[in-house]
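Removed from the display is one protein chain of the complex; every other protein chain stays in position.
Right, subunit A next:
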Amino acid sequence: MDKATVLDWLLEVKDPEIPTISLVDLGVIRDVRIADTGHVTVRMTPTFSGCPAMDYMRRDVERVLREHGVADFTVEMSLEEAWSSNWVTERGREALRAHRLSPPPMHQGIVDLDILEYAECPNCGSHNTTLRSPFGPTLCRALHYCNDCRQGFEQFKPV
């Protein structure tokens, strides 16, 4: 068992509210360490600190480790580095689109108004869109409207 194997197993663990994206591709799994004793430590960080799905994600990670025969493990929730939406992988961005969610735009570390208002319509790909509300059905989603295909859509918020 090595780190890559564990990360591979963890690809099975999806966001409970966006079942197309894995926690690895969401950037929520920060690190996997395997000690000489065989003890596995998985370090996670929350997308949004009030996200009620984080507890479920943690339990799912623990379940997958157990299912692969790992009994000696620690799953820790750390704020050492604040989660950034830039950490969503390219495969993760595709998974969000597959769920008809606009992926968070990449930024240079400073999330200003231009970044917050920018979105790509997951239905027609247009960038001619308007931010309707920075709050949506979950803490990580904002509501936008596409001026081209005239449909409302949700975006995974940039942070």
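Going forward, contacts are C-beta pairs under 8 Å (C-beta built on N, C-alpha and C of every residue); 3 or more make two chains touch, one makes a residue touch a chain; residues count from 1.
Everything below uses one rule, namely that contacts and distances are computed from a predicted model.
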item: "ABC transporter permease subunit", "Phenylacetate-CoA oxygenase subunit PaaC", "Ketoisovalerate oxidoreductase subunit VorB" or "Dihydroxyacetone kinase subunit L" - which is the UniProt name of the missing chain; value: "Phenylacetate-CoA oxygenase subunit PaaC"
item: Touching the absent chain when the full complex is considered, from A:74, A:133 or A:151; value: A:133
item: Sites on subunit A contacted by the missing partner chain, in the whole complex; value: 46, 48-52, 79-80, 82-83, 111, 113, 116, 132-137, 139, 142-143, 157, 159
